[in-house]
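Single-structure report; data block below.
A protein chain is absent from this complex, but the other protein chains hold their places.
Going in written order, the chains are labelled A, B and C, and every chain counts its residues from 1.
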Amino acid sequence: MIRVFSAFVLVGLGAFLFQIAGQHPEKAWQAYLVNFILWSAIAQGGLLFSVVLHVTKARWGRPLQGLAESFAAFFPISFILYLLLFFGRAYIFPWLGGDLHGKEGWLTIPFLFSRDAVGLLILYGLGFGYLYHGLKLKRIRGDASEKSREALRARLSVIAVLYIMAYALVLSVLAFDLVMSADPQWISTLFAPYAFVKAFYMGLGGLTIVAALVRIRHREAASLTSSHFHDLGKLFFAFCLLWADFFYCQFLVIWYGNIPEETSYIIQRTMTLPWSRLAWTVFILSFVFPFLILLNKQVKTKPRFMIGLCSLVLVGIWLEHYLLLSPSLNPKADSIPIGFADVLITLGFLGLMAMAVRFALAHFPELIPVQQQEVK
Amino acid sequence: MAVEKCVISLFDDETRAASAIEALRGSPWKLERVHSPIPSDKILNALKLKKSRVGYFTLAGGIIGFFSGVGLAIYTGIQWNLIVSGKPVVAWIPFLIVGFEFTILFAVFGNVLGLLFQTNLPEFQSLRIYDQRCSGEHFGVLASCAEGEENKLMAFFQEKGGEARLI
Amino acid sequence: MSGMTYAQIEQTVLHTLRPAPLKYWAVVALTFLGLLIGAGCWAYQIAVGIGVGGQNIPVVWGTYLINFVFWVGIAHSGTLISAILYLFRAGWRNPIARAAETMTVFAVCIAGLFPFIHLGRVWMVYYILPYPNERTLWPNFQSPLVFDVVAISTYLTVSSLFWYTGMLPDLAIVRDRATGLRKRIFQMISLGWTGRHEQWRHYTRAYLFFAALATPLVISVHSVVSWDFALGIVPGWHSTIFAPYFVAGAIHSGLAMVLTLIIPLRRIFHYEAFITENILDNIAKTIIFTGLIVGYAYLVEYFLAWYSHNIVEQESFRWRAFGHYSLQFWVMVICNTVVPLLFFFRKVRRSIPWLFAISVLINIGMWYERFVIIIGGVAHDFMPNAWGLYSPSIIEYGILLGSFSMFFFLFLLFVKHLPSVSMTELKEGIHQGGDHGR
Partner (left out) sequence: MVDLTRRHFIKILGIGSLTFAPGCTSRPEKNLFSNVQAPEDMVTGKATWYASTCRECPAGCGILAKNKEGRVIKIEGNPLHPVNQGRLCMRGQAGVQGVYNPDRIRRPLLKKKDGWQALSFQEAEAFLKEKIDAATQKGENRVHMLTEVVGRSLSALFDDALHKWRSQPPLVFEPFAYESLKTANQRVFGLDGLPSYRMEEADFLLSFGADFLETWLSPVEYGRKFKQMHAVNDGRKGFFVHVSPYQSLTCANADLWLSCYPDAEVVIGLGLIREAFQHGRGKSLSSELRDALQDISSPFTKDKVAELSGVDLDLYGKLITRLQQARKPLIFGTGTGAIGSNSLQVDTVANLLNTLLDPELGLLEFQNRHLVETASRRSEVLTFFKGLAKEPEGVLLLNNVNPAFALPSSGSPVDVLKQESLFTVSFSNFMDDTSRLADLILPVRLPLETWDEYSGTSHIVSMVQPTMAGLTGAPHLGDLFLRLAYGEKSPAKNFQEYLSIKLFSSGVIKDQKDWVNMLREGGLFEKHASGKPSPQWISGDEVRRTLGSVSPPRNAELTFFAAPSLRFFDGRGANRPWLCEVPDPLSKVAWQSPVSINPQTLRQRGLKQGDVVELRSQWGTMEAPVYETEGVRPGVLLMSLGQGHELFGRYAEGMGTNPFKLLSPEVEPVAGSPIFTVNLTSFRSTGRSLGSAHTEGSQGFRTQFGIHYRLRLAHTDGSKVQHGRKIALTTELQDLGKEEKEQKPGLGMWDFPLVLPLPEGYDKKRDVYPPHDHQIYRWAMVVDLDRCIGCNACAAACYAENNVGIVGPDRIREGREMAWLSIERYLDEKNLKKVTFLPMLCQHCDNAPCESVCPVFAPHHSKEGLNNQIFNRCIGTRFCSQNCPYKVRRFNWFDWKWPKPLHLQLNPDVTVRSKGVMEKCSFCVQRIKEAHGLAKDEKREIRDGEVQPACVQTCPTKALVFGNLMDKNSQVRKLTEDWRAYQVMGHLNTKPAVIYLKKVVQEI
């Protein structure tokens, strides 16, 4: 298993380096950026699941929380990946040297990188803090006094709340800096919320996949009943709708307002070839499919099926990220410039993510919801 | 069968009621209905009922609603065929809102109709054979038996821990 | 609460339905008077012309639209509590759900009145309806206001049905405990509910669907309300974040109003047993959350106004904070985002006076939020030569008074004549076995 993933990583790395060496380094960096945003989002959103459940004191998802926390293992990787992004700046920031419509103060490489780095550090720091205390809580369960446990829980809650805030703010800044800035003239106030809701949507997708795998692996041993999958599925469904809603909220307002500064952006992406094709694909993969399918109750409880569906959705979201960035990066493109290399690079990231999660689960078995540890 | 007698027995706890229901199934007597102050899984399970069909009404309502909503918008738009703000006369994007609202509205209508049909409310017949305490804290199990067996039935209930009453 | 028996619950609730003391009727009469004042103002306005209000060019929308949005906002938490929290199986919503739903129904009714009051020619209002007619004159389904008509009427219908359906078993209880005329009335309105297993079986299902449908509806309704503004191109209005931001704001104000209502309610009707401090605590926490969302929205709007480098946007937002209505603006910011942060302190969450005070402050803040958006936007938009100011006239204040009076009038009538707490759901609450709607 582990070998397969490391193979993925190597392949991805290879493809990436090959691209960089070749005459299209920009392609490599674009793929890199898209994947960086996507996989980091999965990790951040995944952990958020656990955090939210903790804050709302919801009982129903306890066994899933551990799995969600395992995503935090990708944080350090994500941070390193982010730092590497610096070397691709020339290719991923089309506004460099362009007309910034008075945004010069905000869109400068040093400022941008430093503020985002700080943001990520805070977010990931809090993430780890949460993870740490969470594990501690699980470890000392049973023995230590109720009092010390209470203290821990309290601290956990504080961190959790902070994490939620950081999540919203940091992902907003990232969305503005890495994605929205691609077209410096364009703004949409909902863009940031759209981004972090999407991240949670993806996180839930990732979580569903992992949970399903665990379920398949441990069979009945896993304390994941079909009702868990049902609830998780419902949540996934809800966020599918919310994501679509946020898209619609932006699309409608801009369409109705008919102000070129705003419309040109969506026209380019959704109404003109070649990108419109991509837009429809995203719409079908990440909304139509899950929406129609998840209306049904049974499928939600079928792990294998859910793996397939969630992967589809994630592919859709990958394309969506690509759709947001690529038109600004390749304005002249007359066909969608997705190549084999992009696939390989994506595989590489998938490998990284998988290894991270596996690592976490291997080192902290208490994260895995299996029968022997009673779920309170 | 000849004249029927009805006996209602009140339990102050759903578990006993449930067991009584279970037991009734094995007995010669016919279970008429169960009154409970709250929806109780135990009892419903004991009754072994199929899943409710209200959902189909709701779904149907929703689908009808969506199409009638969008339909209305498009129809009226075409009727006037007036350009406003340069927008196309049939503009899908805003019409989706109308469609959505109608979906919900009709789905809810379907839902309510479904409820009324399935439970055939309003009906005031069953109030005649009914014990008011059932809306309070008692679970009432109503069973019927042939003429003359009522005492047995009552005995049966009493031994199940309910207080039985002949109606 | 778990300590209670069914009997105690019934007794406490039915106790509230006993004949009311004189002072109750005095208060009712007072609110009715206020209602009459409002009605009088409206009548006068119809007779003389909408000009008796303070609106003008450029600010052609005044307090009427503010109140509209305000009351729709109030209406939201009801459904939130009874539907969304229900889906999330947050048990603490049970004891307050009924009051919240009632609040929703009444608030929507009042909100629905304001567009009428606002119209220049209310006697022509039926033009908005898609009624078949010889000249095939239809409404414009591209207009946000028509979205409103559809959304609000849907919301009113759905929330009333939801409210009524949820009340059926309780009505039956009242019927069974009542005598004489009241018995006959309740027999009628309880539709002969007997709690038969058949009924429960479908009822629980239907209730679940109700919740599942009401949830997207409640979100859509306030989105639609927000689009009354966001779909325009007015600086400060034309903002994509409006829909979710308004929804959050609505829930924010709604929850605050719930607190404002149930705190006296539990005091007067001795509901402390069901409406425990934990519940208030939970509401307070939710308010922190919505408050943070609202604050986030303010933040993002300002940041992007600056970032956009669109001089019209920039001026509009600069003026909002430092211009003529800066006072209203800062009231809004402080009441909606800063004050709720006090709920981070457990002491505050647990102290009834604090809760009450803050809830009132939030209501004020939210009213001013609508003021700042609706007035501030157009008062200072594209054409500097057309910039103007607005201040409500006495007539508008009269109608504002009327709307609040009407709300409390209806609510007072409700609490004395219908069970203001869902007995059935409380019973389930104690009774782990039961699970309303599964």
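The definition used in the following text is that a contact is a pair of C-beta atoms (placed from the backbone, for glycine too) under 8 Å apart; a residue touches a chain by one contact, two chains touch by 3 or more.
In this text the structure is predicted, and so the values were computed from the model without any measurement.
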Residue among A:P76, A:P260 or A:P274 touching the omitted chain: A:P260
Selected residue (touches chain absent from view) among C:I128, C:I288, C:A357 or C:L413: C:I128
Absent-chain contact - pick from C:T5, C:N133 or C:S391: C:S391
In chain A, positions touching the absent partner: 101, 185, 255-256, 258-261, 263-264, 266-268, 271-272
Where the missing chain touches chain C, by residue: 48-52, 54-61, 115, 118-122, 124-125, 127-128, 137-140, 142-146, 149, 228, 231-234, 310-312, 315, 324, 378, 381-394, 397
Contact footprint on chain B, counting only the chain that is left out: 80, 82-88
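Everything that follows uses one rule, which is that only the chains that are shown with their structure count from here on.
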Relative to chain B, chain with the most remote C-alpha centre: A
Between A-C and B-C, the pair with more C-beta contacts: B-C
Gap in Å, rounded to a whole number, between the CA centres of chain B and chain A: 43
Separation of mean Cα positions, chain C and chain B [Å, integer]: 30
CA centroid of chain A to CA centroid of chain C, Å: 35
Sequence positions of chain C contacting 2 or more other chains: 216, 227
Touching two or more other chains - residue numbers and ranges from chain B: 85, 94, 97
Of chain A, residues touching chain B in the complex: 248, 251-252, 255-256, 258
Chain C-touching residues of chain A, taken from the complex the two chains share: 56, 58, 60, 101-103, 106, 165, 168-169, 172, 176, 187-193, 241, 245-246, 249-250, 252-254, 256-259, 261
List of chain B residues in touch with chain A within their complex: 85-86, 93-94, 96-97
